[in-house]
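Below is one structure. I have some questions about it.
One chain of protein is taken out of this complex; the other chains stay put.
== chain A ==
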Amino acid sequence: MAQFRLQGSKVLAVDLAGDTVKARNGSMVAYTGQMGFKKLSGGGDGLRGMVTRRLTGERMEVMEVKGQGTCYFADKATEINLVRLNGETLFVESDNLLCTEASLRTGTSFTGLNGMASGNGLFTTKVEGQGWAAVTSHGPAVILRVSQGLPLRVDPGAYIAHTGNLHRALKSGAGWSTLIGEGGGEAMQVEFTGEGLVYVQPSERTTLGGEV
């Protein structure tokens, strides 16, 4: 059973005792003990997953880490958020997924046209099962709860991940004034309704929606 812990807020330490984790390719910064690193083709989802990822463009370069000792992972000094899954599903942008326990299944999920319009791609990565996942964010993530009657709207560039039973819809504030350059600057928003948690980062990656 791999033990996930944070070494500071930007380095993930995983204690391994002969078991495996899947991590973003090249994210290892140090290790103690004996470790083996094996590149997994196509995101480590097996042959079908590989084809799916190739088709959907939700690329994920993943390696399998196996061994005895402690392995340290980091990605461009971004903050790391640990998420414990107990049978739920975590939807996360593939760029933000750093490391998962081998017991977790990863796959792709169709987000529909709203994903494309918000510049995050048509697909997002799905993590499910029992175990730990490490999600990166530029700046410490703010976790926001969505409940009935309290929908949340998120800038697509700040969205990282969500869990729970959430419905995702694109909310557009773009009108004729956007076209003539007097838009509100926040023309694209993703609306979450239902019940669950949404992770946002205090920073915006460049998306199509962010520039409108």
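Heads up, the rule we're going with is that a contact is a pair of C-beta atoms (placed from the backbone, for glycine too) under 8 Å apart; a residue touches a chain by one contact, two chains touch by 3 or more; residues count from 1.
FYI, contacts and distances are computed from a predicted model.
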Protein name, per the UniProt record, of whichever chain is missing from view ("Putative ABC transport system permease protein", "Ser or Arg-related nuclear matrix protein", "RNA polymerase subunit sigma-70" or "Phosphate ABC transporter ATP-binding protein"): "Ser or Arg-related nuclear matrix protein"
Absent-chain contact - pick from A:Phe4, A:Tyr31 or A:Phe73: A:Phe4
Interface with the undisplayed chain - residues on chain A: 3-6, 9, 81-86, 88, 90, 138-147, 150-155, 157-158, 163-165, 173, 177, 181-186, 195-198, 200-204, 210
